[in-house]
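Removed: one protein chain of the complex. Kept in place: all other protein chains.
The block that comes next holds chain A.
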Amino acid sequence: FLGAGGGNDIQWCFSQVKGAVDDDVAEADIISTVEFNHSGELLATGDKGGRVVIFQQEQENKTQSHSRGEYNVYSTFQSHEPEFDYLKSLEIEEKINKIRWLPQKNAAQFLLSTNDKTIKLWKISERDKRPEGYNLKEEDGRYRDPTTVTTLRVPVFRPMDLMVEASPRRIFANAHTYHINSISINSDYETYLSADDLRINLWHLEITDRSFNIVDIKPANMEELTEVITAAEFHPNSCNTFVYSSSKGTIRLCDMRASALCDRHSKLFEEPEDPSNRSFFSEIISSISDVKFSHSGRYMMTRDYLSVKIWDLNMENRPVETYQVHEYLRSKLCSLYENDCIFDKFECCWNGSDRQVIFHGTVTLFLPPLCSIVMTGSYNNFFRMFDRNTKRDITLEASRENNKPRTVLKPRKVCASGKRKKDEISVDSLDFNKKILHTAWHPKENIIAVATTNNLYIFQDKMN
């Protein structure tokens, strides 16, 4: 495993945990998305109750050089409310499906948050001074009788306690008949896409009353429906390129320069299936729940029920690497189907995008960012990491029992069959209600955010 000691292996330590301790979890508190902003200074979570909580990393304390800044609450607001569609008699959940940050352009921060039907652009801004000394208004806001004013003064800004305000700046509504599963901001920083089960739309961040439909896989006859869109993402560098994954385990890459409606893919990534292995479950477990480009855009990673696959964009006929997340579940598929766990949608993420910097005499070389570790969640509050270079993997647990800061987390092991060793846990003892669906990796440092059902854990590597 990646473990304590040796070489460049990361040693993960508990840093913080956010959320209630009690076991009785209210539906609204279920965390539904986790996302760092581009600098890593801010960490946003969305929940089933439609609320967004943003944490801010403390500036590094020079006297505490052994740990990086802690994350504290910066802002929290109600992003989406429950709605009722009277025309279709259906309830629109306020659950936040995804949050995506815009790169910072000025003092304020912007993020997109979406539920099943509506995307909102939120502006988060700081106010640390206020004007005082108006001529016609008292400090409490009451108007002064102008006839009592005998001298004039110039109002000045005085410092006040920091106030962080969130305001909705754009609401992108009424463009999705089906349920939105993804949003992705384009590298042009002007447009973004939103994807539902059957369609993908392209928006301009400034324009809310129009969006362009760029993918439509709805068949003329719904009886012929064979697959749905499960995730979509823009290429990190090519503003004309995006990918979308399907419930049948395929990924399609589309080029918006080719045509206005990208129903015909430019590339189709699909691993051939061994027909002799096909079963009732094959299609269900091949459904891709997440797709993420590497930072360079050369590779993409997909997550299906049992594995993580790395694809080279230049090779469509099979992934270049496959990592088994919890292969022992293959012999439990019957019960996982009965309790619906087989439909759980796990996400995956790459490690941060630190560029390699090499100093050679007077020349500094900046090499492309390394995407060498991938992380994804599992059951029993376990999460897994795979090192692409060493081919080693590790299983860790997000649990309050491990919460001693700076103590390296102990690797976990699941015993698939046979005699269980002392520290192992047997498959039948796994708690399938404790799922880690959402994880995020700080863009620059070895800090990770791992969401259990209603708690957010932050882990850091052990600094020397």
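Here is the rule we go by: a contact is a pair of C-beta atoms (placed from the backbone, for glycine too) under 8 Å apart; a residue touches a chain by one contact, two chains touch by 3 or more; residues count from 1.
By definition in this document, contacts and distances are computed from a predicted model.
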item: Per UniProt record, name of the chain withheld from view ["AP-3 complex subunit delta", "Trafficking protein particle complex subunit 13", "Alpha-endosulfine" or "Metaxin-2"]; value: "Alpha-endosulfine"
item: Contact residue for the chain not shown (choose from A:187, A:247, A:266 or A:426); value: A:247
item: Contact partner of the left-out chain, one of A:224, A:401 or A:428; value: A:224
item: Absent-chain contact - pick from A:255, A:283 or A:461; value: A:283
item: Contact footprint on chain A, counting only the chain that is left out; value: 18-20, 28-29, 31, 45, 47, 49-51, 53, 73, 76, 78, 81-82, 84, 86, 88-94, 116, 178-179, 197-198, 222-228, 247-248, 277, 279-284, 330-334, 337-338, 454-456
